[in-house]
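Okay, here's the structure, questions in a sec.
A single protein chain has been omitted; all remaining protein chains appear in their positions.
Right after this comes chain A.
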Amino acid sequence: MNYFPDEVLEHVFDFVASHRDRNAVSLVCRLWHRVERLSRQRVFVGNCYALSPQILIARFPGLKSLTLKGKPHFADFNLVPHDWGGYVQPWIEALSNSRIGLEELRLKRMVVSDESLELLSRSFANFKSLVLVSCEGFTTVGLAAIAANCRFLRELDLQENEIDDHSGHWLSCFPDSCTSLISLNFACLKGEINLAALERLVARSPNLRSLRLNRAVPLETLQNILMRAPQLVDLGTGSYVHDPDSETYNKLKHTILKCKSIRNLSGFLEVAPRCLPAIYPICLNLTSLNLSYAAGIHGSELVKLIRHCAKLQRLWILDCIGDKGLEVVASTCKELQELRVFPSDPFGVGHAAVTENGLVAISVGCPKLHSLLYFCQQMTNAALIAVAKNCPNFIRFRLCILDPTKPDPVTMQPLDNGFGAIVQSCKRLRRLSLSGLLTDWVFLYIGMYAEQLEMLSVAFAGDSDKGMLYVLNGCKKLRKLEIRDSPFGNKALLTDVGKYETMRSLWMSSCEVTLGGCKTLAKEMPRLNVEIINEHDQMEIGSDEQRVEKMYLYRTLVGPRKDAPEFVWTL
């Protein structure tokens, strides 16, 4: 390979797209490392504290697209205190002071301030794409800066962020000269929107393919927008409420017939079910449908709608669809690959929303299913075994029984066998979330069979350290392990400390690990940050026998972080 000039190598590497493959390429030899890093444009950083912006900039001077993730996954469920960290500001500052021509920034679970957004908007002339998922800390003022200053903006995608809404003016900040928008998603904004500005923006964006509106956009505006943008591929409606006998609704029915390209549909944040028939014509061609926020569509209307969606590959719904509704999905959506069923009443008791029967029906009717998130009232081993047999292609399998330690209600057994069947049958399984009554046996099975497993979520499961050890020993490709309320202690933590350098991170909360155990680990593994989150007893340096409430450890090149708050203690 030394006989090829660099340009040839670079050209070959152009065909190597995935991050992992490029990472592998860069490990072959120094020459390849150099050529690869100089030609790399897209970089993925799974943990923003694993390295520093300076390291990133030094290694990849050609960086155009950066993906950064901040808080640990369990932060989604309020297990991580508010000011834990994950600030994007230092990254934007460093990039802005460098010669990097950033064009795309994708952030997940990070704290983003208006100041950061303003700096971002002014620093990169060619900035094209901003995607924020589950972030917080900014307001519509920051959005206004992005709209006003990013002259070639193509994509502004805000997914499930907590945004302080100060006014709907930010939309008006897109200059008249901005005609480059391809994708705009502001569904998570709670406040009012300047409707006229929105319509004008859509009218001057001929390349617009994806548009997701928020609750404040009424049906009349939707009608006007669809008139101007029949080329949309991805649509998220805002408020879908109107009098079905009105002229506006009739106009909508006709306009929708012209929108032959829509393949993704979502929204319905408010909905008048009698207006749903207008969308039946586009249901035929839908490949992706997200009704998980459409609490206003009840069981029977939901089912009626789904009967039209024969080509669906991805479906996100609420559990009010019921087992019977899932049977309809199973008989209609033969191409289904991904299903997510969310609880419509998470703290309710005993509403028979969905059970194991719905899941089994799906597995029978949809053999292509590879991705599942299923919140249910109960699950049985027999059902899981059947699902494993019918759908051997699972890549992601996340089950959440609302009562977290519920056994198989028919046999009163733990669900070890059921999950065991899943991991044994689904050889390509990469992500698994467990729930229900579970003993150490399920971990034995996971360690034995889940060879491709990269991420495991455990809650209220297991009996002893052996459980965790089975997993750490057996799952060679494990990258993320998150455990809560399970009886794993120091022995499990300390038996194979080298393992953690092969992983991105480990989270353990309400387990049996003690301060002493964590200290030992930190001492033996200097290239890990072992963080103790101690919310209640501020820095009370208790005895080593004291149990640690929350521990988060991750490998890092840059040692303890300097922005850790008082209640986070890096050992």
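What we mean here is this: a contact is a pair of C-beta atoms (placed from the backbone, for glycine too) under 8 Å apart; a residue touches a chain by one contact, two chains touch by 3 or more; residues count from 1.
Everything that follows uses one rule, which is that contacts and distances are computed from a predicted model.
Engineer: Which choice in "Auxin-responsive protein", "Phospholipid-transporting ATPase", "Nucleolar protein 11" or "A-type voltage-gated potassium channel KCND1" gives the name that UniProt lists for the one chain left out?
Structural biologist: UniProt lists the chain left out of the view as "Auxin-responsive protein".
Engineer: Just one of A:E104, A:D416, A:E454 or A:E531 touches the chain that is missing; which is it?
Structural biologist: Result: among the candidates, A:D416 touches the missing chain.
Engineer: If the hidden chain were put back, which of A:T439, A:Q452, A:Q546 or A:T570 would touch it?
Structural biologist: Answer from the full complex: A:T439 touches the omitted chain.
Engineer: In the whole complex, not just what's shown, which of A:L9, A:L107, A:L359 or A:A459 touches the removed chain?
Structural biologist: Of all options in A:L9, A:L107, A:L359 or A:A459, contact with the hidden chain holds for A:A459.
Engineer: If I consider the whole complex, including the chain that's not displayed, which of A:S123, A:T237 or A:S486 touches that chain?
Structural biologist: A:S486
Engineer: Across the whole complex, list the residues on chain A that are touched by the chain not included here.
Structural biologist: 74, 76-79, 134, 160-162, 188, 241-243, 246-248, 269-270, 272, 292-293, 295-296, 320, 342-347, 349-350, 375, 382, 385-386, 389, 400, 402-405, 407, 412-414, 416-417, 421, 424, 433, 437, 439-441, 444, 448, 457, 459-460, 463-464, 466, 484-487, 510, 512
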